[in-house]
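Below you'll find the structure I mean.
One protein chain omitted, others in place.
By letter and in written order, the chains are A, B, C and D; residue numbering begins at 1 in each of them.
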Amino acid sequence: MLDFLFGQLVATHATFDVVTLSDRTTQALAEDPWLAAGYALLGLAGVGGFLSLLGMALIYVERKVAAHFQCRLGPMRVGWHGMLQSVADAIKLLLKEDIIPDRADRVLFLIAPVFSIIATTLGLILIPMSPSLQVVDLNIGVIFISAVSSFGVLGILLAGWSSNNKWSLLGAMRAGAQFISYEISVTLSLLVVTLFAGSLQLSEIVQSQQDGWWIWRGHIVGLVAFFVFLIASTAELNRPPFDLPEAESELTGGFHTEYSGLRFSFFFLAEFINMFIASALAATLFLGGWMPFHIGGLHTFNGLMDLIPPGLWFAGKTTFIIFLIMWVRWTFPRLRVDQLMRLEWKFLLPVGFINLFAAATLVITKLYFFPW
Amino acid sequence: MTDEASPDNKQPESTPPPAPTPKPAPASPAPAPQAQEEQVEKEPELPKLVVDVCATIGELKPYASESDTPAVEVAPADLVKSLTTLRDNPDFAFSMLMDHTAIDRIDDGQFELVYRLYSISTLSMLLVSTKIPRDNPVIPTVCEVWDIAEWQEREVYDLFGVLYDNHPDLRRVFLEDDWKGFPLRKDYEDDFMLTLDVDKLR
Amino acid sequence: MAVKVSTLDERIKLTDSADSPLDTQEYFINMGPQHPATHGVLRLMLKLDGETVREVIPVLGYIHRGIEKIGEHSTYRQFVHLTDRCDYLSAMMNNWAVSLMVEKALKVELNDRIEYIRTIMAELERIQSHMLWWGVLGMDLGAFTPFLYGFRDRELITDIFEETIGCRLTMNYIQPGGVMDDIHPNFVDRVKKVIEYAKPKIDEYEELLSGNVIIQERLRNVGVLSADKATSLGVTGPVLRASGVPLDLRRVAPYGVYDKVNFEVAVGSVGDCWDRYWVRIEEIRQSMSMIEQLIDNIPAGKTMLMKPAKKTVLPEGSHYAQLETARGILGIYAVSDGVSDKPVRIHMRSPNYNNVWSADEMTRDSRIGDLVANVSSIDIVVPDIDR
Amino acid sequence: MSYIDPKKSSRSAIEVGGVPVNIVVAPRGATGDKREGLLTIFYKSVKSLLTGMKVTIGYLVRPSTVVTQQYPENRETLKMFERFRGQLRLVKDENGYMNCNGCDFCEKACPNGSIILQDRRNSVSGKSELERYLWRLDSCTFCNACIQACPHDALEWSDGFEAAVYDRRLLVYTLNDYAGPPVNHIKRFKKKAGTPEDRVEELLATMEPRHQYGGPTPLSGKGMPGVPPLKTD
Partner (left out) sequence: MGLATEKAPEYIERMPGGSFMLTRMDQVINLARANSLWPLTFGTSCCAIEMMMATGASRHDIARFGAEVARPSPRQADLIIIAGTIVKRMAPRLRTLYEQMAEPRYVIATGACTISGGPFIYHSYTTIRGADEIIPVDVYVPGCPPRPEALFYGLLTLQKMIKSGETVRKPGIRKKPVLSALPPDVSMKEIEAQMQEALEKDSEVDVEKTRQGLKWPTGI
């Protein structure tokens, strides 16, 4: 069972074997159906538990980090240094009265948060956290993630529409416009990496970085794509400085203004899980995912790096990007809605396109391999 | 002011039970003596600004009562015209309507409306006062002269019930639209309002 | 009666102009009275066309407490403590305005100690007010951290107040005839320490917000108020100065000891949010330099020249005094009958009441986000508008 | 589109209404010929963003900058300023006698009737004295007017700020521990020539204890027309 955490540690870095949970299930199905059922159950429970635990942890971390950015302490009184603060919040939200406004469109109002959380969960199962910690490894992984994350905005739109509140509607419309715009940039920067790696499968993209991560192996192109991805996906996440759909000082909470209790917590949770997915994706595509820090050719060095388990590499990289996003959030003011659009259509989109062409050129000329 | 007759010098222990008076009690309605003397001295001389303004604009007269700023009076009918001149005349250039409010002179049956003009170029201030009857409080608006007048007049309407002719948007500003009465009038009555009567509290 | 009185419902009626199906329809939306961006209970009716604000109609009165009516039933000394509750961020200056009015009317000559203390206190109050405004502006524009930095530094100034006065916000300190208490023995040291601490912090503010390109984009050429329009709208204070009119009563009509200190009046050139922003930041610096000039030279003397328990009767007639608060010119207008120790009429010419109406002029045909920036850059305190 | 350097303000001296005024004019972005190129602006913009991030990370990595005081935990060490206006109390001497003789000055000075005094005539000395000193903490504005007006230094502030309660009526305090003569009445009565000891005893016997929460709220609102009442249990 240890290989779940460490992968199959081998001396030469070239042979990480990718075994996903779905693979295990399929294999086991032939031999022992009970084992297969066990794996499937493990996957379900794992994803569900991971989802809520991760959400609570991220919320706690965000509150603590924000507090220390601001010279204060943050939650201190529930558990040691407020560790259980998120638990208290979760219990409270769970047991809070559930209000459905009188004039709201009842059905849509009820399913909107479920949309959000489902989209999030679907994204989560594709992330390769270590060679053997991945639920499904689709061969069109990148496209799939991109597709299901767009699904989430449907939830937001529905929430805004069904609340029968002008602020909510305004927020939802903003979210829709923002999401559609920035999705282009995200896809463009994803394409750069798929061009480099020659695959849409996330595990293969990770494998392709065994001589170096795309962020530096792709010359400037990889770096630019990384930053474009980071900016655009922050915008997709509705995180400050792009939090216009829920801008507190403008729209009093935007699309989720009318939501209370558990349903509100779905949105809350989805927001933080989405942040994790975006960070994990950035880490996977540009920073090598679970792939240790390798420099092509330096076998001793690479071997040393392999001693650190891939799961830790993944966690470290993701944490770093999450921290980056939080850091940006607690520093910058928000953009105005037209500036947001201008940033996308006049800056990020041209940059993305040029970058894609440059990437294509690099791939054709094989310059990107950069072997030293 | 001086410090004579401080309560410290009295013997407050000997206060009578019902309502001990705090001090030698100027129960007689008389203002402080110094102030009275100064008023007598001040009255004859008029500030230069008032003289100038009255000389230029015929409708204006020096202010009849006491004021610490240069003040003039005008009839309601001439108000807009003279205020426009005061604003446009480069000698005065009262480009700012600092303040506009009303005083309820209930004994005279009049509202006194006060326009406080301020000139940024000469840094002088002029008080223009006009009086309208209490039972028919209508006066032309000066919205055309200064933009802010629109809202200052709305405030006066809200609290005093002065009606402004030709005002573009005359409605209450602080109180609800269906509020009865005008609270800053002296004869305003309200069940909701409580009066502080120290003796009654016991 | 020929004069027509309208109501709010009539005012917000939409003109149905959607003739062709391609026309967009305007709609009204309510911002406030409970809204994070309206700084209390200001209510703004917005006529929107999509995201574009066509008209802003401030609806006031959600904290109208009838202070002028209460003032007619209280003595001047009691009225001072009511002014604390109007513009609570310029409480010192409000107190000072009433005191100034009473002292002018009674021709009380104050000694230098009182004037020095008052000036230093007022400038400290101005600094803390601007610091708070800076933080709140950051929060309104979506940056939460400046809010806390502003509050963190402001807290040190409230400590100064608390040490000398015992209160942090509504102090009732400057009284007709002097100040309530003499300054605390630690006062001078503490003020010096705070100024020393706060100076680099202002640079840090600039690094964090002023220099930030997003803030500049959010503020520049947003909510332009021309000098003519500003004068006609009667706005005062930093808002007027940002439009390029260097009207600062501290300089042009000095009271207190402002004629003994050197300082520069910060003005803008365009009258947009950026100018208003920068003017306030510069005013913090100027206030600090003023305090530095004054703090070592506080002369000795009595701190209260009028007996508090003595009946204060103003001479008959109208009395007016004005001064520059953190938000503009505050005028106290009192009419006395010469007999009673209570005024016949007392009126506050509050800077915020005049300033708030410029929001419409600034915001027309811009975005909701700009509205938030505009309202924030006017720096309103709602209880002072409503009184 | 340009970048404004907030430090680049310009200074000049002008005259307003005959008064010389030194002004500082707010910086604006470079325009016209001095306009910067796009790359310069981009560079400056990115730099400005990074500067901001440097400031915030500076606080994160230095835990010593945390200024938080943890109130309930630091309760033992928490010290208010000596002039802090926490709660009003009557000054008592070391024997527990108060200075206040119920002279009413504070009640008159109070702007909103937060102080309500009842006095009575002492049956022994025949002097007026305090019966009950009601202080409405629920409406007190801590304006210090009472203390300022008091001719006997009978009032002072204490630093207790923990006064939160579940019921508003508990915020009406009786400040005096007893109803009876103040300390200087007693002193004077004793000094009066030929006062026998039992007369003093008799005077002291007129003192009656008073409980802290001493009276009904003297004022209760009348509700508000237009707002329907809430249901009660």
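As a convention for this text, a residue touches a chain if its C-beta (ideal position, glycine included) is under 8 Å from a C-beta of that chain, and two chains touch if they have at least 3 such contacts.
These numbers were taken from a predicted model, which means no experiment stands behind them.
> Name every displayed chain that the left-out chain is in contact with.
Those shown chains that the absent chain touches are A, B, C, D.
> Could you tell which one of A:264, A:290, A:313 or A:332 touches the chain left off the display?
In the full complex, the listed residue that touches the missing chain is A:264.
> Can you work out which residue in A:248, A:271, A:306 or A:344 touches the chain that's missing from view?
In the complete complex, the chain left out is touched by residue A:248.
> Since one chain has been left out of the picture, which residues of chain B touch it in the full complex?
On the side of chain B, residues 175-176, 183, 188, 190, 192-196 touch the unshown chain.
> Of the residues in chain A, which ones touch the absent chain?
Residue positions of chain A that touch the missing chain: 63, 67, 70-78, 82, 85, 87-92, 94-99, 248, 252-253, 256-262, 264.
> State which residues belonging to chain D touch the missing partner chain.
Within chain D, the residues that touch the unshown chain are 66-72, 78, 95-97, 111-113, 136-142, 161-169, 171, 174, 177-178, 183, 186-187, 190, 201, 204-205, 207-217, 219-224, 226-227, 229-233.
We adopt the following convention: only the chains that are shown with their structure count from here on.
> Determine the centre-to-centre distance between chain C and chain D, using the mean Cα coordinates as centres, and give it in whole Å.
About 22 Å, centre to centre.
> Quick one: report the Å distance separating chain A from chain B, using the average Cα coordinate of each chain.
66
> Which residues belonging to chain C are in contact with no fewer than two other chains?
Within chain C, the residues that touch at least two other chains are 145, 152, 208-209, 212, 214, 247, 252, 309.
> Quick check on chain D: which residues sit in contact with 2+ other chains?
16-17, 19, 49, 52, 55-56, 67, 105, 151
> What residues of chain D sit close enough to touch chain A in their complex?
49, 52-53, 55-57, 59-60, 63, 65-68, 70
> Which bits of chain A are touching chain C when the two form their complex?
My answer: residues 66, 69-72, 166-167, 170, 174, 240-241, 243-244, 247-252, 330-339.
> In the complex formed with chain A, which residues of chain C make contact?
Per the stated touch rule, the residues are 27, 29, 35-37, 51, 138-145, 148-149, 152, 208-209, 212, 214-215, 217-218, 367-370, 372.
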